Each structure stands twice: as C-alpha cells, then as structure tokens.
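One chain of protein is taken out of this complex; the other chains stay put.
Just so it is clear, A and B label the chains in written order, and each chain counts residues from 1 on its own.
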Amino acid sequence: MVPWYSAFIVGGILCLIGQLVMDLTKAQITPGHILVGYITSGAILSGLGLYQPLVEIGGAGATIPLSGFGHLLTQGTLKAVEQKGLLGAFSGGIEAAAAGITAAVIFGYIAAVIFNPKG
Amino acid sequence: MEEQNLELKNIEQKEYDDLVNKVKPKPPVLKNCIWAFVVGGLICTLAQFIQNYFMGLGMSRQDAASYTSIIMIFLAALATGLGVYDELGKRAGAGSIVPITGFANAIVASAMEFKREGYIFGVGARIFSVAGPTLVFGFAVAFFIGLLKVFINS
C-alpha cells in the first residue's frame, strides 16, 4: 500500500504543473483545455511506459489526477490488444474507463435532478 | 497598398499587446501554486485513504482503484450540487480541476446548468459539453497506441 504522504506529494505536484501551465502561458487556458491536456499526456506517457512507475510511487496521487485516467485508457487498450488483437484497440479503452464514466453520468444526472445551480 | 495597411495594422496591434502586457498585473503565481498543490494533494490523499481501506478489505488493487474513483466522483457531484465546488475552484485552480473530481465537476455543472432547458436536450445533451472533448482525446490516443501495439505484435 502507498503511504498517504506519497499520494499527497505526487498528486500535489501534478496539480501544480497544471497551475503553472494556466498562469504562465499566454493563451487563455480553460478547465477544458487542462482536462484534455492531462488525459492526453497521461495516455501517451502510459504508452511509453513512463506512467506506471509514477503510479507505483504515488498511488492515488497518480491515478486520481486525470492523467491517471489517460493511463487507465491506454493500459486497458494494450491489455485488450494482447487478448483480442485489433478488436482490443477498439474496445479496451472504454471498457477500462467504463466505471468512472458511468459514475460521472449517473451522479451528474441525479445531481441535476435534485439540485438547482446557485451561481 | 493593402498589404502595407495590413502590416501597419499588425505593428499597431503588436504595440497594443505590449501595452496590455505592461499594464496587466501579473497573476499571483506563488499563491495559486500553493493552493493548487495543497488542494490537489489533499484530494489525492483522501483518495489514497479510501483506496487503502478497500485494499484492506482484500480487494485487488485494480478494483479498489475503480471504487475509489467512483466514490471521488460521487463526492465531487455532491459538492457541485451543494454549490461548494465552484467556490473551491476559484481559489484552488488546477488543484480542483486536474483530479478526477474536476472532471466530475465539469460533467455535473454542465448537467445542472441546463436543467432549465429540459431533461433531454438540456441535461442529456449538455452533460458532456466540457467532459466530452476530454473523453474524445483520451479514447483517440488510447486507440492509436493500441493500433501501434497491434502492428508491433504482428
């Protein structure tokens, strides 16, 4: 098991990088850009075999940031390719991410039914 | 003549850009970074405690991680519904955007926002307005990496 302070430091640093990108680049970076950037970089780093070591050190500190979600997609795809070949490239990513996406949609919809935006 | 005008306009705009950058205050980078680091770190720490708890119950690491994500998404949805997450986001910046809770917040906020336009074309259509692009890029990159793997294997 990964100790909590490792998760704190790795997760904190990953967020800090995002903050630096937001504050120091000239173009206007919206949360959407940050999310896309993280999932893409996570997926690519994972493909290069560079993300798994970070998960070993940081645990949730590496899997909870959205780059971890990208890592999950890539690893799911790679594993499925090993088993099913080309079909795996089509199905593996979404299978691996299914729990998270469905949770977000279900909870999102329920929240929309229950709550009103307060602004 | 027209080209010359265009060039003049470009120079004028460049000069104006310089003026804007001179007058514009610098963002409080250090303060923002501390907020981002601490809030992002704390969210991940909470997730680590949850994950460790599930693993303590004998769950595999993979399943524990999935349950952890689901719980974090639930907590983010709740905080968004109660109107707390956007207040946190004002201070924490990337600290509350980068974790999966930020992804959940984007989904829930979009869904709630368009409730008044109806449950099908309001909530249903807009729920992925921010998170959709994220998934598109995630799926696409993972697919191409998988495709590459197929070629390497063959």
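Some observations on this one:
Throughout what follows, contacts are C-beta pairs under 8 Å (C-beta built on N, C-alpha and C of every residue); 3 or more make two chains touch, one makes a residue touch a chain.
Please note the rule applied: contacts and distances are computed from a predicted model.
Hidden chain, UniProt protein name from the list "Amino acid abc transporter, atp-binding protein", "Stage V sporulation protein AD", "Imidazolonepropionase" or "Nitrogenase iron-molybdenum cofactor biosynthesis protein NifN": "Stage V sporulation protein AD". Only one of the listed residues, B:N52, B:S66 or B:S110, touches the absent chain: B:S110.
If you put the missing chain back, the residues of chain B touching it would be 12-13, 16-17, 19-20, 23-28, 32, 80-81, 83, 85-94, 96-97, 102, 105-106, 108-110, 112-114, 116, 129-130. Contact between chain A and the unshown chain involves residues 22, 28, 30-31, 117-119.
Throughout what follows, only the chains that are shown with their structure count from here on.
If you average the Cα atoms of chain A and of chain B, the two centres end up 9 Å apart. For chain B in complex with chain A, the residues that touch the partner chain are 27, 29, 32-33, 35-45, 47-52, 55-56, 65-66, 68-70, 72-74, 77-78, 80-83, 89, 93-95, 97-104, 106-113, 115, 119, 123, 127, 130-131, 133-135, 137-139, 141-143, 145-150, 153.
On the side of chain A, the complex with chain B involves touching residues 1-24, 31-32, 34-36, 38-40, 43-44, 46-47, 58-61, 63-70, 73-74, 76-78, 80-82, 85-86, 88-90, 92-94, 97, 99-101, 103-105, 107-119.
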